[in-house]
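Would you mind keeping the following structure in view while I ask a few things?
Note that this complex is displayed minus one protein chain, with the remaining chains in position.
Take a look at subunit A:
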Amino acid sequence: MWYLCVFYHRLLDYRKPEVESLAQLFGAFRDNLNDDVYSQLQWKVPLHHHPDSPFHLVNLPSEHIARSIANRSILVKGMYELWGEGGSYEELKDSVLSYPDEGKLPYLESNSTFRITVDTFGRVISLQEQKELIQGLSYIPFKGRVNLRNPDHNFWLIEVDNCETSNGLPPVAQKRIFFAREIGGADRKLLPTYQLKSRNYLGPTAMDAEIAFLMANQALATPGKLVYDPFVGTGSILVAAAHFGAMTMGADIDIRVVRDGRGPDCNVWSNFKQYGLQMPVGLLRADNNLPPWRPGLKEVFDAIICDPPYGVRAGGRKSGGRKLLKGAVEPYIVPDDKRTDHIPSTAPYSLVECVHDLLDLAAKMLVMGGRLVFFYPILREEESAHNHFPEHPCFKLISSSEQILSSRYCRVLLTMVKTGPYTEEINEAARLKHAEFRENHVKWLEEGNLHSAVFSPIDHAQLMEDGDYKSKDPKPKYRGKYV
């Protein structure tokens, strides 16, 4: 059945992947007969609408699934059962009257309560005009009582207008009006509850609450599952997964962040305590480049969600020591009496090697069908040769959602599903690649170094040639997905 899905107009790239993932979670694809590991929903855009529009039609198997998806999502403003639509109020009336009675009457009964909400997208509407529009719906036989606060049924009259002047929103060719019954919508109250502003223990790269929830949805976090973050830091991503009931585990190479925090009441544990969430099952100090897992350990995690260090605001580290890896010094033998408190030297960890290790870890440790969700930074220049996403034979990439960070670079949330087992060949190839990274330690640090590309000074002469960026068009242009 086709439902009207109205999104919040933000993080445009993240909207549909979230609904697709939640559809998977709530069993929308259970009856699919094809062998494909990953199925997709059918989507339509209403007549005359731009693909970036907040209004979409999606085909879902049942109202129950539609409600579950909408209520758990972060970006679905409302999921509606469409009773009628048209380009004018006359067309709308014809459309609603032709909607079958057995679909309408159960929700109009005299022992129920209802309200009608008028929503206009692209223009402001006065209370008087709203009342008139509601009165114009008298052809629908509402028998119940009106309850504005907590009605049994919430009906929406949604108008999408074409504006002559662009206001920065997606262009609409013609006016379109919808009348629909609300099924469910996102609980945005989660955001002020979990916002970083009031978080107990923060770090410079703590993940924003809204994005953390989106990541947890992409990873299908639910009770009974074990979710792992190899770059846990202050635990901001695991908090979102724990909110949805998953058991969590995290590791970090920096022991001060993971063990000490800023004090006994200001650390990763206190972040979970702040929200009454289940504490992580385990936190450890480990190097993702030389992980401490026992040989033969595999397929333990249901999902791996993380934000690896890009090397821009926070650089990654791995064991070894710079000079050691360059071959400048011999390995330092720690005297026995100093072993306990010895802090091993670490060396810079390039993004390429970091992602290689992450994919290798995920390929080994994820269950079949498990999800790897992580952010990958890319430069925004068109012809950059480095901008293709990491790949691995065990994984299928199912979504990529871009978020702009600065004029120079952005990051993409990649969601991958494990579709193939970790074989001996893959293990061997990974071992060779790991050895190659060690051999060419210096080379990998210089290539693909995001930090210099992001922070290098602007070449003003070049900019003048490219176009006078100083004179701005006074009318706001359509900003595309960078909302």
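Everything that follows uses one rule, which is that contacts are C-beta pairs under 8 Å (C-beta built on N, C-alpha and C of every residue); 3 or more make two chains touch, one makes a residue touch a chain; residues count from 1.
Here, contacts and distances are computed from a predicted model.
Peer 1: Going by UniProt, what is the name of the one chain that was not included in the view, given "Multifunctional methyltransferase subunit TRM112 homolog A-like", "Vacuolar protein sorting-associated protein 26A", "WD repeat containing, antisense to TP73" or "Phosphatidylinositol glycan anchor biosynthesis class F"?
Peer 2: Its UniProt record gives the name "Multifunctional methyltransferase subunit TRM112 homolog A-like".
Peer 1: Among A:Lys197, A:Arg294 or A:His388, single out the residue that touches the unshown chain.
Peer 2: A:Arg294
Peer 1: Just one of A:Met1, A:Leu47 or A:Val281 touches the chain that is missing; which is it?
Peer 2: For the chain that is not drawn, the touching residue is A:Val281.
Peer 1: Which of these touches the unseen chain: A:Gln130, A:Thr205 or A:Ser345?
Peer 2: A:Ser345
Peer 1: Please pick, from A:Pro170, A:Gly320 or A:Pro348, the residue that touches the omitted chain in the full complex.
Peer 2: A:Gly320
Peer 1: For subunit A, which residues lie in contact with the unshown chain of the complex?
Peer 2: 223-226, 247, 249, 253, 255, 258-260, 278-279, 281-287, 290-295, 297, 299-300, 302, 319-321, 324, 331-334, 339-340, 342, 344-345
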